[in-house]
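What follows is a set of notes on a single structure, which appears directly below.
A single protein chain has been omitted from the complex, and every remaining protein chain is retained in its original position.
We call the chains A, B and C, going by the order they appear; numbering starts again at 1 in every chain.
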Amino acid sequence: MVRNYCVRTDLALEEKERFESDNAEISGVVLEEEYDDENEIRTTRVVIETENGAKAMGKPTGTYLTVETPNLAAPDDESQKVIAGELCRRIRELTEKNRPEKKKFSVLVVGLGNRAVTPDALGPCVADHINATRHIVKEYGKYAVGMEEADLVSTIVPGVMGQTGMETAEIVRGIVNETKPDLVIAVDALAARSSRRLNRTVQIADTGIHPGSGVGNHRLGMTEKSLGVPVIGIGVPTVVDAATIVNDTMENLIRAMESSDTLKGAGEALRFCSPEEKYEFVKELIAPNLNGMFVAPKDADEMIHQISHTISEALNMLFSGSGMSG
Amino acid sequence: MVRNYCVRTDLALEEKERFESDNAEISGVVLEEEYDDENEIRTTRVVIETENGAKAMGKPTGTYLTVETPNLAAPDDESQKVIAGELCRRIRELTEKNRPEKKKFSVLVVGLGNRAVTPDALGPCVADHINATRHIVKEYGKYAVGMEEADLVSTIVPGVMGQTGMETAEIVRGIVNETKPDLVIAVDALAARSSRRLNRTVQIADTGIHPGSGVGNHRLGMTEKSLGVPVIGIGVPTVVDAATIVNDTMENLIRAMESSDTLKGAGEALRFCSPEEKYEFVKELIAPNLNGMFVAPKDADEMIHQISHTISEALNMLFSGSGMSG
Amino acid sequence: MVRNYCVRTDLALEEKERFESDNAEISGVVLEEEYDDENEIRTTRVVIETENGAKAMGKPTGTYLTVETPNLAAPDDESQKVIAGELCRRIRELTEKNRPEKKKFSVLVVGLGNRAVTPDALGPCVADHINATRHIVKEYGKYAVGMEEADLVSTIVPGVMGQTGMETAEIVRGIVNETKPDLVIAVDALAARSSRRLNRTVQIADTGIHPGSGVGNHRLGMTEKSLGVPVIGIGVPTVVDAATIVNDTMENLIRAMESSDTLKGAGEALRFCSPEEKYEFVKELIAPNLNGMFVAPKDADEMIHQISHTISEALNMLFSGSGMSG
Partner (left out) sequence: MVRNYCVRTDLALEEKERFESDNAEISGVVLEEEYDDENEIRTTRVVIETENGAKAMGKPTGTYLTVETPNLAAPDDESQKVIAGELCRRIRELTEKNRPEKKKFSVLVVGLGNRAVTPDALGPCVADHINATRHIVKEYGKYAVGMEEADLVSTIVPGVMGQTGMETAEIVRGIVNETKPDLVIAVDALAARSSRRLNRTVQIADTGIHPGSGVGNHRLGMTEKSLGVPVIGIGVPTVVDAATIVNDTMENLIRAMESSDTLKGAGEALRFCSPEEKYEFVKELIAPNLNGMFVAPKDADEMIHQISHTISEALNMLFSGSGMSG
C-alpha cells in the first residue's frame, strides 16, 4: 500500500481503518464501536492487546477511545454539554483503574503545544481553563473546594523546545518528580490522516503521548515508563501533514484515471506497477519544501477555542466528581 | 495550462512567471529586475500599463514591486536593518507621487487579517509596532514628535468579518471619511503560488488591496476608487492555498510518469488529453474538504513576528523621514 | 465637602450617595432601589430628570441603572446565569424605547479600552464574545441565524488613542456613519469612587459614554449627539483613581484624630478649618507622581475574564431574543 511508507497518523482508529481498507484482520487488535444516534456521537474503542498487534499498528499496547461528532467545534452550548459529558465518562473509563483507594487523588494536567501557533494551541487553551485546586486543598483541605470527592488538580503549560531549549518531557518529568501526582493527563493537538477528521475527533489513550506528527513534534514521549506515573493522552487532530494531502491526491488521481476511458491504461499501469516504483513517484511528488508544513482550516481559531473549552469542561467535571452521575 | 482554472496567487510576479513558463510575452506588462548580490535581495518591478495587460494578468493596472530575500524571516538584526532600509526606499517610491505639497502629510496604516490565526496575524502585528503620531502632532504640533518632516500617522486593526459582522472595507472607509488621511497603507498576509516563496517575499503595490486568496478573504477590495484616497498595499505571502499544493502534485506526477519506463504511456496519455479531461481529474483530485484550508510552516509564529517587525521598522523610518538618506 | 474638587467617579450612584452622606435632597434626581434577596442582587435606578439635577450630579440627564452583586466576578456558572439574565432585562429596559417598529434592528457593540492593560480590557473582552450576525443576516437573511427575532449585530474594538493616533470617538463615528446601526452599545471599564465597589457593579446608562476617569480616558464622549444614533453605555468599575485613595485616607485620618484623645484637638481644628485650607493640604497630599496611576486588585485578570463573559452572555441573550422570557 502506498500509504505505508509515507503517511503518519496519530489516530489509532485511522491505523485500524488502513487495514480494513484492505479487508485485513489484525490479530491482537480488538475494535468496538458505539453510535449515539440522537447526538451524532460515534465512540470507537481500539484495544491493542498483544505485542504483535502493537507491531502491526505501529502503536503501543493499550486502549484507544475515539469520540467522533460533527458538532465538536459547533458553537452550541447544548451540544457542548452533551459532548463534555460523554468525554468525561470516557476519560473516567481510562482513569478509574489508576484511581487509588486513598482519599486524595492528585492529577497533573499538561497542556502540550505552542500557544503561538493557532492549531497547536489546543493543549495550552485546555490547561488555561482547568480549575487548579491542589494549592487550595493543600492549604485549607478538601472542604475549601466545596466537594469531598474533589481531586487535587495542578496544571502546567511547558511550552515547546524551540522556545524553552528543553525537551518538553524533561520539564514534565521534573515537575512530576517534584510534585508527585498520581496521574498525568496530557492534552495535545494531533495530525490526522484525513482532513475530514479535523476538529471533530477526540482520542483518549491510556498509553500516554508518543512522538507524533502534529505541529509541535515531541521528540521524546511522555509515558508511564518515562514519567513514573500513569499517563492519559487526550488528542484532537487539528492539522493534516502536507505530505498526507499530496499522497491522497495521488491515490485520487489513480482512481480518477481508472474511471477515465482515455486514461484507463495509465491508471491500470499504475495499479500494476510495484510499490517500489510508486515510491519513486511519491518521492518526487512531495516537494522538499513541503516538509515542516501543515494544513489547517482558515477558521482554526474559533474551532480550537470551542473544542478546548469543551475538553476543559469534561476534565473539570471529572475532577470535581460532578460528572459521576452523568 | 492546468493552472489557469484552479490556482490563485496574490503575487503579480507569479502571474508574470506563469506566462514566462510558456515563454509568452504580454503586451502592456513591463518587468524589470535588480539584484543586490551582497545582501541577497532581489527587487522586481512589474508594471501593468494597459487594460489589455491587466486582463491577461488578472490584476489591475499599476506598479507592483516585489522584494525577495532568503533572510526576510532571519532573526539577525543586521540583515533586518538592511531589508527595512530597502523596503522603506521601495515604499517611498510608490508613496512619493501621492505626497502633496502641503507640509502635513497624513497616513492611515491598516493592519488587515485575523490576529488569532498565526499566518494571518501579519497585518495586525505590523500595526501594533507603528508609532502613531497623529494625536500628538494634532495637539502639540510637529515639534512635539521631534522631527519637522514627520508625517501624521494613525493605525487601525479592523479585525475580520467573522468577528465584526462588517466588511473590513466598510470599517476602513468609515474611518477614512471621518479622519481624512492623505494616504492609506494596508498591510495583509497573502497566499503564494509556490511554497518556496513563503515568508521571503514582500509585494508593494500602488493598486491597493483586492479580494484575495489569503487566510482572511476580503470580499471587497480597498482601493482609491472605494476609499477615495490612494491606497498602497503591502503584502507578504504567508500561506499557500491547499488546492495549489494538490495542483502542483498533479503536475509533478505527470512529469514523474514520463520519466518512468513502465508508465511513460500513462504520462503521455495525460499530456495528450484535453484540458477539459484534465480539469475533470483536478476536480476529483481536490477533495471538497480542502476548501477553506491553508498550508503554512510549523514555525509560522516566529517568522510572522520577525517579518512584521521589519516592515513596521521600514514604515516608521518612512514616516519619521529618517530613512531619507538610506 | 472635600470630595467635591478632587474626586471623580463614573458611577451616578456614587454621585448620589455623596449627597446622601450630607442628607441632602437633589431636586430633579429620582432614586429607586430593588433588592433580590435570594441572589444578592441590588438594582438601583437613578433618573436625572432636569438640567438642574444634571448640574448638581455633574452628569447628563437620563436613566442610570446600577446592578450590584458580590457574585459578579464569582467563577460560579449558576450565579452567572442569574446575573446575565438580570443584566439582559435591565439593558432591554433601556434599549426597548429605541427599538423601531421595522423588523430588522441593528446594533453595533463597541468594546472600549486597552486590551493590553488588564483592568482596561473589559470592553475588548466583551466584544470578543459577542456573536456578530450582521454579515450572515445581510447575506442569507434572518433564518440563517436561526431566530426570526434576531438582531443584526456587529462589533468593533477601536483601540486607544495612544495606539491608533485617533480619538476613539472619531473611529466609532466613522463606522456608524458607514454601517448605519440603529443603536450603539459601548462597553467600558470605569473608575469607582470606592474600592469596595470594584468588579461587583455594572452601570447601564442611556446617556452613552462620557469623558471619564477610567484607565483609558476618552477625551471625547460617545453620545446620541456625537454619533447620531442612541448610545447605551455599559460600564464596570475595575479601577480606583490613585488620588481617590489618597483622599479617602485623609477623610479617615480626620475621623481617626477625632476618636483620639491626644489628638482630638487636631481633628477638630481640621474640621473647623475652611475648605480652602483643606484643599491646600490635599494638593500637597496628592504626590504629583500619582497622576496617571490606577489602583486595581492583584487578581484583576480572572475578574475581568469572568465579568466580560457574563456581560457578553447578557448581550447575546438580548440580541437573540432568547432572554425575552427571562
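As a convention for this text, contacts are C-beta pairs under 8 Å (C-beta built on N, C-alpha and C of every residue); 3 or more make two chains touch, one makes a residue touch a chain.
In this text the structure is predicted, and so the values were computed from the model without any measurement.
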Where the missing chain makes contact, among the chains that are shown: A, C
Full-complex contact with the absent chain, from A:Pro75, A:Gly141, A:Gly162 or A:Gly228: A:Gly162
Sole residue of A:Lys59, A:Arg134 or A:His218 that reaches the chain not shown, by the stated touch rule: A:Arg134
Footprint left on subunit C by the chain that the document does not show: 114, 116-118, 120, 162, 195-196, 215-217, 240, 242, 245-246, 248-250, 252-253, 255-257, 260, 262-263, 265-267, 269-270, 273, 277, 280-281, 284-285, 287, 289-290, 292-302
Residues of subunit A (touch criterion as defined above) contacting the omitted chain: 128, 132-136, 152-159, 161-167, 170-171, 173-179
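By our rule, only the chains that are shown with their structure count from here on.
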Chain located farthest away, centre of subunit A as origin (C-alpha): C
Separation of mean Cα positions, subunit C and subunit B [Å, integer]: 42
Contacts with 2+ other chains: residues of subunit B: 162
